[in-house]
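Rest of the complex left out; these chains stay put.
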Amino acid sequence: MKIQLGCDLGYQVNGPTTVILNIQPASTPRQRILRESLTVTPEGTRTESWTVPETGNRYLRIHAEPGAELLIHHEAEVELDPHVVDPAEVTEVPPSELPPEALPHLWPSRYCESDRLQRLARREFCDAPPGHARVTAICNWVNERVTYLRGASGPTTTATETLLSGAGVCRDFAHLSVALCRALGIPARFVSAHAPGLVPPDFHAVFEAFLGGKWWLFDATRQAPLDALVRIGQGRDAAEAAFAEIHGNAMPSRMEVWAKVKDGLDVQKDVRTTQAVADVAEAP
Amino acid sequence: MKIQLGCDLGYQVNGPTTVILNIQPASTPRQRILRESLTVTPEGTRTESWTVPETGNRYLRIHAEPGAELLIHHEAEVELDPHVVDPAEVTEVPPSELPPEALPHLWPSRYCESDRLQRLARREFCDAPPGHARVTAICNWVNERVTYLRGASGPTTTATETLLSGAGVCRDFAHLSVALCRALGIPARFVSAHAPGLVPPDFHAVFEAFLGGKWWLFDATRQAPLDALVRIGQGRDAAEAAFAEIHGNAMPSRMEVWAKVKDGLDVQKDVRTTQAVADVAEAP
Amino acid sequence: MKIQLGCDLGYQVNGPTTVILNIQPASTPRQRILRESLTVTPEGTRTESWTVPETGNRYLRIHAEPGAELLIHHEAEVELDPHVVDPAEVTEVPPSELPPEALPHLWPSRYCESDRLQRLARREFCDAPPGHARVTAICNWVNERVTYLRGASGPTTTATETLLSGAGVCRDFAHLSVALCRALGIPARFVSAHAPGLVPPDFHAVFEAFLGGKWWLFDATRQAPLDALVRIGQGRDAAEAAFAEIHGNAMPSRMEVWAKVKDGLDVQKDVRTTQAVADVAEAP
């Protein structure tokens, strides 16, 4: 499946500012970047880019000076070849058998306070069948208890706050799901993505759980088809997979995001919940 | 029903200290104090007592000086004539019809953050039949989700913290229940009590909800029979119905509490959940 | 001093709604209501009013039906005769000597978690001279550490959250100050008010501390002269002194508030911090 995606971001720069962006898709065996272009305006703006080996996250650091609006235009075409299997084949791995690289994803993180949800998680999900089905049960539980509501949460909102308030946006759904997975001993991490079919178009946030030796994608919001997601960044939570970090004095002035399946291919809704989807792009 | 009750409290006083106690049963038409004695040692310790008209709470203020252990011995015999009816008769009163005195018990309080639980409460209890049955549904919900566990909570633990941790003691059960009631528009308040049958013997904490023009007793812990509860104090939450407040420098050194139904009368367990019990002692 | 004040409030009513307002000034020996008018539109809207004896708070309950906009127009002229003395005369009262009515204002409340700030309060204010000067030190401390910023806080923001975030509005300044007073053993309460001189005009929130047998006014925002404040309501915190509570389905559609010193009398700025002002209106 080919996806055409991109974004236009703008900043009003009022003082020397460093903007760090993680908006470019990761490059992996199953997520190939066919073509890509990035333009930063004004011309001559100093930029650096690097890829973090352990995560595959691609960063762009821009050094902006006050004056003309800072504009970033990115577009790419990506070919996806996701690994889709029957969820029943996807089992849990006990902590005794987890590979060392997966263990850090059992730890609590800034927005996923799994250490505070041990008892609740065990009570709610002890009877769910282990494996992909248990993480699906978590997604369903979160989906039933959290209303998708813009403005109900903010940049410091955590999983426990979302559980209490019962409302949030995609990152809150992901955080609460991740926290519940970890509380049950299932490694889980946050994933930022382009998501064709999202209404209105925007960046999206989903999560991955480590099951049967791989990282599998889940989306508790059920707003986008898993097999058409284009991974951008990953991290313990949104603190580690932000689209943009601003150091200095600049205000966002523009944001447009798009992602479309090429050739009008129909995105199949049922892939959202009934199939196990792994983007084997993950590092490690 | 006659109840014999009392307590022995001791404090090691290391500096000038004011101890404020609320340990004496309230005196009401349906809770008559047949006899009562109170001894404060050392002899000559300055004490004052008063009753707050709006709540009926009885306070004892003791001015202690360093030296001998401060000892308080209280015992009383109380006759209860609780008002017990069929729960089906006990209906909800909408905010438009609530008497002014009940309205403050809709407000959030220190340990009952009902303002943070609006959406969750509506989602969980919107289908429960209104009235006594809905508050019973809240008690059952709390009882299923909170493990009674000494040491799991502390003096500053709130309802939302208990919901997240899934463990607590009687005051935590009461706080969470009260918060959920208020979030649904049902006035609720915290009640401290003597409870025959509690194992081990201790002071107890329950709550009341305002339904059908009266305050009705509920105990989400299910640890004591409602119709044998002897009310001590009431307030918005434990901050307003503490057994003891210490200002100064003293440490608790002793605490024994007892409450027994006289004549060996059997306390009927089923009164705990299947009957509506009002102590018409309430003020107002 | 005579103050002319009032407000226009509007609500778009989308379903049966009960609105409870506490917008009318309290009537006290030193705050006399010279004239007052209240109009609720549409005509014929059912309303009730009452005054709570213990606080003097005046409530208006309005039963609104969907249809025309609900409009409340209130205006009054009030004569103030505040009790102003030299702050040096205003001393602290130890818990052992506090009148019973003042003791509840030592307890923590929903938005003033004094129980979590004991150590911090003692560390910061142990060297401040007791009495009015210590509460002034608290106001100065809060004023230096909290930036007045609309939008930085919300209806559930508490004193500890304000201390951490370092920003808030008048109610947040009052909550943090009240919490610090209580943590030091000084009874304190929240007061809602009309404040001539506020820019832009709005309702205001200040607080009172119990010192030397009376309740004295303080305003950590320093935005309004204390001796021209017209008290509306009082309570443990904003949960108990809200201007408006809405039960049902209505949205605020209009809000205008005004308060002016009659005869163009100059409001003296220095009364804000250098004099002790008691509105002896207090109940009790």
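The letters A, B and C name the chains in turn, as written, and every chain counts its residues from 1.
Heads up, the rule we're going with is that a residue touches a chain if its C-beta (ideal position, glycine included) is under 8 Å from a C-beta of that chain, and two chains touch if they have at least 3 such contacts.
These numbers were taken from a predicted model, which means no experiment stands behind them.
Enquirer: Please give the number of copies in the complete assembly; 3 of them are in place here.
Expert: Result for the total copy count in the complex: 4.
Note that only the chains that are shown with their structure count from here on.
Enquirer: Which chains contact both subunit A and subunit B?
Expert: Both-contact set = empty.
Enquirer: From the C-alpha centres, identify the chain that is farthest from subunit C.
Expert: Between subunit C and the rest, the longest centre separation is with A.
Enquirer: Measuring centre to centre with CA averages, how many angstrom lie between subunit A and subunit B?
Expert: Averaging C-alpha atoms per chain gives centres 47 Å apart.
Enquirer: At what distance in angstrom does the C-alpha mean of subunit C lie from that of subunit B?
Expert: Comparing mean C-alpha positions, subunit C is 30 Å from subunit B.
Enquirer: Just give me the whole-number Å value for how far the CA centre of subunit A lies from that of subunit C.
Expert: Spacing between the chain centres: roughly 45 Å.
Enquirer: Provide the list of subunit A residues touching at least two other chains, using ranges where the numbers run on.
Expert: Correct list: empty.
Enquirer: Quick one: which bits of subunit A touch subunit B in the complex? Just the residue numbers, please.
Expert: Subunit A residues touching subunit B: 116-117, 119-120, 123, 145, 147, 160, 163-167.
Enquirer: Mind listing the subunit C positions that touch subunit B in their complex?
Expert: So the residues of subunit C touching subunit B come out as 16, 18, 20, 50, 52, 54, 59, 61, 63, 94-96, 100, 103-104, 107-110, 113, 115-116, 155-156, 185, 239-240, 247-248.
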